[in-house]
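Other chains of the complex are left out, but the ones given are in their true place.
All chains are identified by letter, namely A and B, in their written order; residue positions are counted from 1 within each chain.
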Amino acid sequence: MAIVLGENRYGKSRVRVMKVQREGARHEVFEWNVEVWLAGDFRSCFEDGDNSCILPTDTMKNTVYSLARDCSAASMEDFGIELVSHFIETNSHADSAGVRIVSTPWKHIDGFSDAFTHASDKYDTTAVTLSRDGLHSVSSGFEKLWLLKTAKSAFAGYMNDRLTTLRETQDRLFGTLATGEWRYTGTDLDYNALRRRIESALVTTFAAHDSLSVQQTLYAMARAALDQVNEIADVHLQMPNKHCNLVDLAPFGQDNPNEIFVPTDEPHGSIEARVGRTDDRWKE
Amino acid sequence: MAIVLGENRYGKSRVRVMKVQREGARHEVFEWNVEVWLAGDFRSCFEDGDNSCILPTDTMKNTVYSLARDCSAASMEDFGIELVSHFIETNSHADSAGVRIVSTPWKHIDGFSDAFTHASDKYDTTAVTLSRDGLHSVSSGFEKLWLLKTAKSAFAGYMNDRLTTLRETQDRLFGTLATGEWRYTGTDLDYNALRRRIESALVTTFAAHDSLSVQQTLYAMARAALDQVNEIADVHLQMPNKHCNLVDLAPFGQDNPNEIFVPTDEPHGSIEARVGRTDDRWKE
């Protein structure tokens, strides 16, 4: 029974690049953390130490810098498409190439054209893959979006077994540190404008929803994005339940009408789902 | 030659508390991460295992929760003052009590009165200490304030020794992840309003300054805050120089007119200073 190489990939991670656009007096700043990878038949490298079809990961890094200089990408999604196209063209032994980019949210300091601070603690992401047969997949999303509801969140009517001690509630805090990703159905889109519309649908639905569970709110959020934006095939959301525990103040002779809580990081609930369209032609 | 106990302190750290104010339809959320400590003559505890003058740190935690319920503090500085006052009153063996609070920057989601997201990735801080003789010290500040200038930053004319290879520049990126702290000269102040004015002075000066060095800009920032706000005695700033290195694209036949940089975390310059008034009566 032989031993064989299975799925594999290699690339360069944490390639950081900052591009400063200096058109006129107003500067723009883009800071991207880029991951590049190639996959395909690299058996001779693994089994025989034959490096002739390995493009050094150092070259991948150089490529990010060089293309960042030349490209006039309107979005990080467009930059990702340029990168994977380059790598598929120049690496004939690769079956597919992929890029993932996380962007740092710089914004102008009010009143200044060349000074910046962070706009938030949410990071925008994109993942682009290209197969040798030409199929692009472009996904976008975000990481570390903090959301909190102080009303319209209940949790009741759930299963009970002999180990259940949780009490039902009609009014709890609902906090999460959300991660989201959606897949586009095309590659020639105004990704920045679509992102704004999708994120607005997600956040507004979170805020407005009369929540019976994290699951139900997650689904409503994804559904709203799909309803409002035709250019996406599905939405995947991860919404850990960052529990805020009501403090028992009775031992101190005090009541606690849903006012004083202990926010916690662990343990936390983990709820995730993909919501899509029935005729999804962009299935993985 | 005897062995003796020197300076010592004990307390509770990372006491997280969230307070939800539900006055009318519009909710407000405060999330504080509190550290409490006591210092004084605790020799019998350390040397003899006599616990009779140790207030359990678990009780300190309970105290944070209980006072958060009762207090009507207008700011986290005021809450800190309430806490240290309580601990000095109830711990006769303690010479001093201190509190440090880091607040999480929640803001309303646009258009909603009971849903929130983070306003930024900057954290506001305060440190309050109270001695048995009654002296309050109230400091406030911030952590993790990202700042970046893409113009008006030079570094030239510095010392050269045989190990110096850095080249002078009249136009570099200047990025920092600033920490700041200032000491108030009183304890009955509108801390929230003062914070806004101080931070505005710091950030605006950073953006406007024609920088010859990190040192010079740091000093100008602190000076502006002291000039504009009489209620503070001094300002301490830490401004690590998060170097953005210009990429050499010449090997690829490209120029790089200050456009493509590699942001780095290490190594980094470390510049810090305290700037105060000559008749500082709040010296440590």
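The criterion applied here is as follows: a residue touches a chain if its C-beta (ideal position, glycine included) is under 8 Å from a C-beta of that chain, and two chains touch if they have at least 3 such contacts.
As the structure is a computational prediction, the values presented were derived from the model and not from experiment.
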Complete complex - number of sequence copies, 2 represented: 4
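The definition used in the following text is that only the chains that are shown with their structure count from here on.
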For chain A paired with chain B, centre-to-centre distance based on mean C-alpha positions, whole Å: 30
Interfacial residue positions of chain A with respect to chain B in the complex: 16-22, 27, 29, 31, 62, 65-66, 68-70, 106, 109, 111-112, 114-122, 145-152, 173, 203-204, 206-208, 244, 247, 249, 251-252, 254, 256-264
